[in-house]
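Yeah, one chain of the complex is gone here, protein chain that is, but the others are all in their spots.
Let's look at chain A:
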Amino acid sequence: MSGFTAPALEYGHLAPLIFVFLAGTFGVGVEATVPRRFRPTAQLVLVAIGLIGALITTIGNWVGALAQPDTGFFIGVEGSLAFDGPTYFIWATLIVLGALSILMFGERQLGGGATPFTPQAASLPGTPAEREATALKLEHTEVYPLAMFSLTGMMIFPAAADMLTLFVSLEIMSLPLYLLAGLARRRRLLSQEAALKYFMLGSFSSAFFVMGMALIYGYAGSFDLGIVAEAITQGAGSYSLVVGGIGLMAVGTLFKVGAVPFHNWTPDVYQGSPTVVTGFMASCVKIAAFGALLRLFFVAFGGARWDWQPFMAVIAVLTMFVGAIIGIVQDDVKRMLAYSSIAHAGFILTALVGAAQGEAIMGMTSVSSALFYLAVYGLTTVGAFAIITMVRNEGGEVTRLSAWAGIGRRNPGIAGIFALFLLSFAGIPLTSGFIGKLAVFGAAWQGGFGWLVVVAVLASLVAAFFYLRVIVVMFFSDAGDEEDGVEVVMPSWRTTLTIAVALVTTVGLGVLPNLLLPAASMAAEFLR
């Protein structure tokens, strides 16, 4: 009878996770102990310490690992987490994007001194209790710890080297987001409905994911992605378990990235959630989920590539076209950006389908091109949603497209920045979106999926149409009767900083992509 042996944990490499997680944990403590009026400041300080510490340790570990090419990258924490190039790239991106999104959580100037979150989630909409909570200027500062916990899950999810960690981190990422989606200050019925839909469909999809995990475990006898890969390559046993398992796990991960036919939640949740939370979801969740999807399919299921590539190609085509075509008829800006995010998920899936290993265009593999795309898409997305929070009337944000008519004439600066973000989404040269598209299409081309690249270019043309439509509405159509006192409100430094960073990176990485491309190409391969 041997006793328990203590696990050997690499605390130095875990430091980024510990920083983010502890910031969330201490945030809960702040809720319990600190007087109400100091809480927003205390939470912001905690978030800042957590994220800056995490960013410094991530970059430090990455640089340290690059200095020792043989032993620097490894699978640690008893085989649970892979500390490899993609992990470090995703962590750094997530921390930066998370910081930009969480910064906007505390924006008060836009809402006339009130945050974008409901003063008291427990009070019913439209009741005296809610008015009283508003008058008392109550705030849910719990949103900061919730976002930090979610960010912890997002960081573990793409780094997980076994399926159990993958599943647990998927839930750590999702559960706080379900709650954040339901906390909007205005239009609370829509917000609660978004939370309900997100929760129901999210838990449904994770049930599929965990069943797929059970089947793969039944086949391989282990949860470790490396052992699963070996078992699939050797091909002993019942192969139907593998096919079923891959299919079910694909459902769970494709749901999170918002790919057709598992995209139905995206428009509703993006529209109903508070816009700052939508920005957080649209950028960070997509990166984490794609990171995990790529790792799962390239590392664990790499040996079954011929079986999943055709299906993924079909899903990529469907995703691009459903996103691009249904996006055309949307009359709500947030909803339109949700369909845009579906279309972008399709573009990134082309890189997954290509499974390009070696030297493609610009020396990018499938992994590095997808990660580069996700980083630039995330930065532009955060900025675009930040601008949506600024277009308001007395009832709060106005997202009806018809109400945006003519704001380009009254506020050419803000509308011009938004137009630039849209052009980047459309993939116009000299914006970062163009370089991203070039990279992922190059990976698909190099993987021998030329037809998919042609289809993808056609889909981006269709998608470009609805981005241009918004630009036309903003600049060239007259403000009709529907104006409703819509105006662009100037925000505090928080939202301004987010927009500024998004603007600089969208233009900067479009003109000088070499500022980020080398970092992405250092994240070219997953550790097996």
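One rule holds in what follows: a residue touches a chain if its C-beta (ideal position, glycine included) is under 8 Å from a C-beta of that chain, and two chains touch if they have at least 3 such contacts; residues count from 1.
What we mean here is this: contacts and distances are computed from a predicted model.
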{"item": "Identity of the absent chain, which is to be given by its UniProt protein name, from \"Sugar ABC transporter substrate-binding protein\", \"Acyl-CoA dehydrogenase family protein\", \"Na+/proline symporter\" or \"NADH-quinone oxidoreductase subunit K\"", "value": "\"NADH-quinone oxidoreductase subunit K\""}
{"item": "Touch criterion as defined above, residue of A:A194, A:V257, A:A313 or A:A405 at the omitted chain", "value": "A:A194"}
{"item": "Contact with the hidden chain (one of A:I59, A:L164 or A:I325)", "value": "A:L164"}
{"item": "Touching the absent chain when the full complex is considered, from A:G218, A:G247, A:G416 or A:G508", "value": "A:G218"}
{"item": "Residue ranges of chain A at the interface with the undisplayed chain", "value": "121-122, 124-125, 164, 167-168, 171, 175, 178-179, 182, 188-190, 192-197, 199-200, 203-204, 207-208, 210-211, 213-215, 217-218, 221-223, 267-268, 271-272, 326"}
